[in-house]
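All protein chains of the complex are present and in place, except for one that has been dropped.
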Amino acid sequence: MSSSLGTLFRISTWGESHGPGVGVVVDGCPPQVALSVQDIQKELDRRRPGQSKIVTPRKEDDVAEILSGVLEGQTLGTPIGILVRNTDQRPSAYTEMQQAYRPSHADYTYDAKYGIRAVSGGGRSSARETIGRVAAGAIARQVLLQHWSGYQCLAYVKTVKDIQAAVPEVLSAELIESNIVRTCDPVAAERMIELIENTRSEGNSVGGIIECVVKGVPAGLGEPVFDKLEADLAKAMLSLPATKGFEIGSGFAGTLMTGLEHNDEFYMQDEKVRTRTNRSGGIQGGISNGEEIVFRVAFKPTATVLRGQKTVTNDGQDTTLAARGRHDPCVLPRAVPMVEAMVHLILVDHFLRQRAQRA
Amino acid sequence: MSSSLGTLFRISTWGESHGPGVGVVVDGCPPQVALSVQDIQKELDRRRPGQSKIVTPRKEDDVAEILSGVLEGQTLGTPIGILVRNTDQRPSAYTEMQQAYRPSHADYTYDAKYGIRAVSGGGRSSARETIGRVAAGAIARQVLLQHWSGYQCLAYVKTVKDIQAAVPEVLSAELIESNIVRTCDPVAAERMIELIENTRSEGNSVGGIIECVVKGVPAGLGEPVFDKLEADLAKAMLSLPATKGFEIGSGFAGTLMTGLEHNDEFYMQDEKVRTRTNRSGGIQGGISNGEEIVFRVAFKPTATVLRGQKTVTNDGQDTTLAARGRHDPCVLPRAVPMVEAMVHLILVDHFLRQRAQRA
Amino acid sequence: MSSSLGTLFRISTWGESHGPGVGVVVDGCPPQVALSVQDIQKELDRRRPGQSKIVTPRKEDDVAEILSGVLEGQTLGTPIGILVRNTDQRPSAYTEMQQAYRPSHADYTYDAKYGIRAVSGGGRSSARETIGRVAAGAIARQVLLQHWSGYQCLAYVKTVKDIQAAVPEVLSAELIESNIVRTCDPVAAERMIELIENTRSEGNSVGGIIECVVKGVPAGLGEPVFDKLEADLAKAMLSLPATKGFEIGSGFAGTLMTGLEHNDEFYMQDEKVRTRTNRSGGIQGGISNGEEIVFRVAFKPTATVLRGQKTVTNDGQDTTLAARGRHDPCVLPRAVPMVEAMVHLILVDHFLRQRAQRA
Partner (left out) sequence: MSSSLGTLFRISTWGESHGPGVGVVVDGCPPQVALSVQDIQKELDRRRPGQSKIVTPRKEDDVAEILSGVLEGQTLGTPIGILVRNTDQRPSAYTEMQQAYRPSHADYTYDAKYGIRAVSGGGRSSARETIGRVAAGAIARQVLLQHWSGYQCLAYVKTVKDIQAAVPEVLSAELIESNIVRTCDPVAAERMIELIENTRSEGNSVGGIIECVVKGVPAGLGEPVFDKLEADLAKAMLSLPATKGFEIGSGFAGTLMTGLEHNDEFYMQDEKVRTRTNRSGGIQGGISNGEEIVFRVAFKPTATVLRGQKTVTNDGQDTTLAARGRHDPCVLPRAVPMVEAMVHLILVDHFLRQRAQRA
């Protein structure tokens, strides 16, 4: 069950890094939603390896095939199966990685849990698993666009290590896609690229923060108590590889304010209830209030580094391990579409639940 | 469904703030676990109002009654029902709160979602809902103690606004309970208490950060992909009232490090795989690695303040609202047992899942 | 989890036969549904002991208290808690029943599963558990009545042992409630009552068949594949105590027909697609077709009989056991409201799912 997400729009991802392929089944997508394979491929292309000089050069085209649930450009309301074949497939590669636990990877914990592991390429713990998420997210987005005029989810790199982007008044997908880091600040982008390239050349890695702004979510979405919208977003983000933190609205910095400073006062605008500030981040009591949903996610520096680190083997011997070859010196540029996909998935599930539970 | 949590150890809380009572049903607790009403009452007493001079003086004894599932001090394996009667019950109180949306509360969003609302005392969005969680958490803890020798979950107030506690080498429940703030630093405690009292006298409020250290969790607990242990913890914490952020291990600060600095090297100790540092926070790839699980939760300043704030009425008129009477100037001291309860609940659910899925 | 039912309208029953009480939490009921405690009590009165000379004389008034989720006659959209105190409470009664496994009861299997058991009154396996179902079913019915004009669910006793009721052209709740057996044939009712009374006087018991006709369900309700409407009804019925079989439409007898005889031809009536026959029982491919839903449920003779039967003790000794005192010589009259409650619950869940998943 751990590879499934969602109550009504339920996705089940499958696939090992170096097995025959990876993919997803989406159960619960409404019928009559416009969907083409291009809608999916476009998002997969934003996350695939080899897309720019600052990501891993691993060769994978990540071509999606729709196996079911879609007919002549429309969803049928039945499960949608998506398959992406692995072309760089080495299921039986026996390397030193098999014996030595890579520091801050999931090698040791998978062994502790399962006693068996698809060693090659990280198996199930590989970021290739997110292909299924991104594909499913593209479907979720189509559902939301059909129902919410003005829906837009914009994630962007806010910081890489200590380099911080300035966030402009007006954000756009074009601005974010205009640079290979996917930040919203072209000047900072240059510095970030330089840092990432230098880091790679040192065999090292860096992390950073992705911020996400979601527009066009109507007030009244979300569930109280356990499935609060921010709780589901937090879970979704912390389920992405390499994430270490989540904060919404004022976040950790908000703890330095007093209640009088922090509270978002209400006012009326065009017969709509609005707030003057948005420290709530668009969600109050687990339910959207119609303001922009704003949150941030911390990504640690990539665990794979090309310099020797001390570790142990799976039979308990001390050793030293240095990864070789291809790696992402910074996961953030490729993580941007993953963050957006998770937002689409959480929102569409709450949208369907809201339709069910309304008066 | 939004009031239920867990896959195998599943809790369903119910109850409005000023209705007949609040409570929880726990479905999936194993049989033959030692459980007395005192195990539950002890934790409820840590979260109840009126327990000290820095929390709300609302009069509620919060006495738990076990309605089912326990016989002669042992669980039966059947659902455990817990009931706490509300004694301070004013279901029909019509006040100005009914018309005016309290800033940064859930009044407006509940209306947007449901079109109806138990106004008095915040209804379902009241922190009284957490009584059911704390009661269920006490049961979960009993299950874990039966299976994990050395299991201990210690949450404590790390900061109140800008006052920071020093965390000692050796933590203990006694140390944390030795002061009414529930911090781990008696010196900082004095300053925190002073700040909270001053804040209250100004009709204002403050927030802060709770840190939690969990010991004795065996390696191999947790699920990959969506139900990663840190993802479930993040969701659990963000489902608590007033929370704005979650971070595990190195968290947001970890984004300032390089991979070589950040990675936790493995070594062998007493035939166990250990890490020298713990930036992972005890979890790698969603699965525990046997180190301490360490995370932090940001709590915003209490939304209820006793000074006038601008807002709107439920029929769209501008107004000014000041809360009256009793409130928590700082939720953190009472939130400590809530954080611990959520940890117990997440861990016991993963423990049961792990028993099911093992080889 | 085994005490919960439903995907969106989710009920969790709790309570042992001779513990403090029994009840239910309903999570997922939409807001603004008219609901009074009388709506619930009315159905509980149809299932309670002591209601007529042919049911058990056990003294229980089964008075329902609504603990949450309802305000001034309307649902809030939050969990609805219902509590019924047990007044005939003997939790520690140590009798021979504790040692000897009652034949065709759940005593032995509960011991095999849990290794612990609330012996008195059957504990969790007692039919008192169905109080929670009947209460929740009454809530579900209110939701359906609000949305489906003409919704009516009529269950009735079709046979008691070999006595068969004639089913009239026009069924009504009044007709069924006009006799204490709850059959639709007043002449057969007399014979059934006589059989049940004679059976009781012999310390024996009888079973029979309940038929259920559901009117006013719109076409298009239900899910394909695993959650077919008839599959969910089958599960719901087989989850009731003492049931041994379920059939829909033509049922087992339909296996004697050829396809040409069995198929329901379509025709148009008032611009609606109709079928001339109804061997499908109102459901095709798991989805309602707008015709009456018709099914039957087999109930075995009550396992409790007042004459000696051979059995074994829980420590493996041969013994003879005869129940004493009060029992239902035939469960069917009290099972009628249980069957109806389960129908309401299955239908409301599919209704909410259908609202979520529609185009």
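First chain written, first letter: the chains are A, B and C, and each begins at residue 1.
As a convention for this text, a residue touches a chain if its C-beta (ideal position, glycine included) is under 8 Å from a C-beta of that chain, and two chains touch if they have at least 3 such contacts.
The shown structure was predicted, so the numbers you read here are calculated from the model rather than taken from an experiment.
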| item | value |
| --- | --- |
| Residue touching the undisplayed chain, where the options are C:Ala34, C:Val167 or C:Val225 | C:Val225 |
| Touch criterion as defined above, residue of B:Gly15, B:Gly77 or B:Gly122 at the omitted chain | B:Gly77 |
| Residues from chain B at the interface with the omitted partner, ascending | 7-8, 28, 30-33, 77-78, 224, 352-353, 355-359 |
| Touch residues of chain C, complete complex, unshown partner | 1-5, 7, 13, 101, 103-106, 108-110, 112-116, 124-125, 129, 159, 161-162, 199, 204-209, 219-228, 230-239, 241, 243-252, 254-268, 271, 273, 275, 279-281, 283-290, 298-305, 307, 309-312, 316-318, 353-354, 359 |
| Hidden partner interface residues of chain A, rising order | 1-4, 7-8, 10, 12-16, 19-23, 25, 27-28, 31-32, 65-69, 71-72, 74, 76-81, 83, 91-92, 113-118, 123-124 |
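In this text, only the chains that are shown with their structure count from here on.
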| item | value |
| --- | --- |
| Highest C-beta pair count, chain pair | A-B |
| Approximate Å spacing (C-alpha centroids) for the pair chain A, chain C | 46 |
| Centre distance in Å when chain A and chain B are each reduced to the mean of their C-alpha atoms | 26 |
| Junction residues of chain A - those touching two or more other chains | 7, 224, 353, 359 |
